[in-house]
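One structure is given below, represented as C-alpha cells, and several questions about it will come after.
A single protein chain has been omitted; all remaining protein chains appear in their positions.
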Amino acid sequence: MSTEVTCRQSEPRAALKLLPIPVSRRACGIPLVLLAAGLCALPSVVSGYAMTLAVEVMIAGVFASGINLLTGYTGLVSLGQAMFLGLGGYGIAIGTALLGWPLWVSAPVTLVVVAASATVIGAICTRTRGVEFLLITLAFSQMFYGAAIKLRWTNGSDGMTGIPRPDLSLLGVSADSPATFYYYVLAVSVLALLLLWRIVNSPFGSILVGIRENERRMMSMGYAVANYKIGSFALAAIVCAVAGILQSQYTYFVGPDSMSWQMSGEGVLMVIIGGANVIFGPFAGAAIFVVVKQALSLITDEYNLFFGIFFMLVVAFFRGGVLGAINTLIGKLR
Amino acid sequence: MAISFKGYSCIGLAAATGLAVSASLPAYAQKEPVKIGLMLGYKGVYGQLAENIDRGFQIALEEYGNKASGRPIEIIRADDELTPTVGVQKFNKFVQSDKVDLVAGVIGSNVGIAISELADKNKMPMVFVNAFADEITGKFCSPYVARTSFSANGFEYASGKYWASKGMKTAVTMGPDYSAGRAFIGGFKRGFEDNGGKVIEEIWTPFQKTKDYSAALTQAANSGAQIIYAFYAGAEAIQVVKQHADFGLRTKIPLIGDHWVYDEALWPALGDLALNVQHVATHYPGIQTEANQKFVKAYNAKYQQDPDVSAELGYDNGKAIMLALEKLGGVMPEDRAKFISTMRDLTFDAPRGKIKFNAQNSALLEKVYVIEIVKGPDGKMQRKSLDQFPGAGDLPGCTKSF
Partner (left out) sequence: MQHFLIQALNGVQLSMLVFLLAVGLTLIFGLMNILNLAHGAFFTMGAYFGLVVANKTGSFWLALLIGPLLPFVAGFVLQFFILQPLAQRGRSTHLDLALLTFGLLFATAGAVEYIYGSAFHSIATPDMLRGRIALLGIEYPLYRLFIIAVGIAIALALVLVIDRTLIGATLRAGVDNREMVTALGININVLFALVFGFGSALAGFAGVVSAPVMSIYSNMGIGIVVTTFVVVVVGGLGNLKGSFYASLIVGMTDTFAQAFLPEAELFAVYALLIVVMIFRPQGLFGAVGRVA
C-alpha cells in the first residue's frame, strides 16, 4: 500500500488522510501549530481586503468540506449541495426577519430543519447511484431554486436582506467589524473541521469509505448501506447549511442564486482541486479557487470562460486534486 | 568594456534630468483624486440601459471638467450583472479594496435592496441612479442612501391616475416578478383604481428568465381588459413588444407602458413596432427648457444621437453628485452622511424638470409627459408630447429619522 504515514496511527488507513504527504507523527504537529498561529495573527498583519478574502475562503472551505464528506469519502457525486447552502441562509433569514426569533434560536432550528429535510431528500436520492444520483440531486436543487424565486414571502428573486450577525456585545465587540467577524468565521470553520475529522476517523467514516470502494461487499458484510448513505447525505447537508449561515451573515443577504447549480458546481470544483477525501483538501481547493477567481476578475470580466476551462483542466488532469498531485510529485522524487 | 567619460556624463545628465522631473511632478499631481465607484449592470437584460446611463453620467462630469473643486475625479467601474450576490461582492470590493469615496449607479432594485444594507453598515454613501423600488427609501432608508431618479410610486401612481381619467376602465398588467416590477405595477394599480379604473388581472413573468411570453400574452388577451399595462425594460421589452405584435394583439388590446418599454435605444430592434404607440415618460429630447437643450446638445456632440431616458437619469445622478461635492469644497467629510444630507438639500434644474429631494433622500418627480411616437418630417421616428401631469409623492415606510 502507500508509503504515507498519518498523524495518529502508525499503519495506513485510507480514511485518515490528513495530508497526502509522508510525515512522521511528530512532524505533523509543527506545521499545524504554525498554521494556527498564522491564522490567528492574520487580522493584525494584513489589510481589510485580504481579510475579507480569507473569510470568503473559509466559508467556501466549509461548504466544500460538506460536499467532500458526501463526494470524496462516500463517493456520491452530487450537483445539488448548494440547495443546503441556500436553505441555511434562508433558514436564519426567515427565522430572524419573518418570525422575529433571535439568532441563537434561529440557527439551531435551521440546522434541525435542514437535517430533517436532508434525511428525506437523501432517502429518495440515495436509491439511485452514479449519473442518476447526479441528476436527481440537480433536480431537487432546481426545485428549491424555483421555489425560492417564486415565493413572495421570501421576496422571490430579490432575496432577503438584513440578516444579523451574532450579537457579541457580551464580549464587548461588534461582529460588524471585519476583524471580529473573521475570528467568528475562523472559530466556526475550525469547529466544523474538527467535527468532520471525528466523523471521518470513526467507524462510521470507515464504513463510508468502504461504501465508496465497494458497495456490494459492504452489503454482504451486513451493513445497512442505505442508512449510512442517508446519514452521510444528512451530515453533509448540515455542514453545507452552516456554510450557508456564515455566507448570509457575511453579506447580510441571501438570495435564490446561492442555490443555483453553478454554485454546486463551484463546490465540487473546489473539492476536486484540493483533493477529494483529504481533510484539508476542500480548504486548499477553496483557497485556490477564491484567489484565482479574484485574480481573474482583475484581468477580465469573462469569469465564465475561465471557470469552464479551469474546471475542464482540473477534471481531466488533476485526479486527486492539487494535494494529490503534490503527493505524486513527492512520490516520484523518492 | 569600460564606459568612457562621455558615457558617464550622459548617464549623469540623464539621472539629473530624471531627478528634476520627478521632483517637479508632485507639483502637478498634488491633488488626490475623488474616487467614485460606478456600479451598473453592463451584462444582462438591462445592459443597454447601463451603457446609456454611463454616457449621461460622463456628460454631467464633463460639465465640471471632470474635477471637483480642483480635485480630479476617478471613476472605478464595476458590473453587478443585475444579480444581488454579485452586486454585494463588488460593493465590498469598492469599500475594502478600492476605498472609494462614494458609490453611484445601480439599475436593478434587486441589487439596490441588497446593497442599501451594506451601505448603511459600512457608512459608505450610495447614490442610486435607478433602483426605483419604494422600499429602498422606505423600509430600507438610511442616512447613507440617496436616489436621484424617483420612486416607482411617484411615477406610476400618477400614470395610473392619468389613464383612468382618459377613459380607460379596465386593464390587465404584465410585469417582471421582482421588486421593481411589483413596485411599478403596484403604483399603477393604486393610481388606476383610486381613480375609477379596475385592474382585472395581474400577470407576472419570472425576471430575467422568461424569453417566450406567449403564455402570458395569450392570458392577457383572454382577460377581456381594454389595455395591457406593462413595465419591461431592455431586452425583455423587445421580446414583449415583438411577441405582442406576433400574436396580432396590437389591434385587439394595445400595449401601453412607460418610456422603458419603448425606449429610443430599442428602436433599432423594434423597427416599425414602435410607431404610433402612446406611453408615459419622465423625459424626452424635445423638452424646451434651457437645461434640457444644453444636455441634448452636449450628448449629440459626443455620441451623435439623442439621449434616451437612461442617459438623462445618468446625467442627473452625476450632476447631483458634482453639485454636492462642489458645495463641500471637493472634500468628502469625515461623517459621510453629511455628503448625503448636503445632496438632500439641493434643488436644481435637470433636463427632465426641477429636482428636489424629500426627507428620505429620494428625488421627486416634477412632471410626467405623455408621448406618442410618430414619424417626423425627416422620416425618422421621434417623440411628440401629448400631455403632461405632475408626479406623485413617495410611499411612507421609513421609520428611521436622520
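By written order: A and B. Residues from 1 in each chain.
Note that in this section a residue touches a chain if its C-beta (ideal position, glycine included) is under 8 Å from a C-beta of that chain, and two chains touch if they have at least 3 such contacts.
Please read these numbers as outputs of a predicted model, since none were measured by experiment.
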item	value
Contacting the left-out chain in the complete assembly, out of B:W204, B:Y229, B:Y284 or B:F339	B:W204
Of B:P33, B:G47 or B:P254, the residue in touch with the unshown chain	B:G47
Selected residue (touches chain absent from view) among A:L42, A:V105 or A:A147	A:A147
Positions on chain A where the hidden chain makes contact	77, 79, 124, 127-128, 130-132, 134-136, 138-140, 142-143, 145-147, 149-150, 261-262, 265, 268, 272, 302-312, 314-316, 319
On chain B, residues whose C-beta touches the chain left out of the figure	42-45, 47-48, 203-204, 206, 209, 211-212, 214-216, 218-219, 221-222, 235, 238-239, 243, 246-248, 269
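Everything that follows uses one rule, which is that only the chains that are shown with their structure count from here on.
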item	value
Distance between the centres, which are taken as Cα means, of chain B and chain A, whole angstrom	39
Chain B partner contacts - residues on chain A that touch it in the complex	47-49, 52, 149-150, 155-159, 161-162, 176, 178, 251-253, 255, 257-258, 301
Contact set on chain B toward chain A in their complex	43, 79, 83-85, 88-89, 92-93, 96-97, 109-110, 113-114, 116-118, 121, 140, 177-179, 206-209
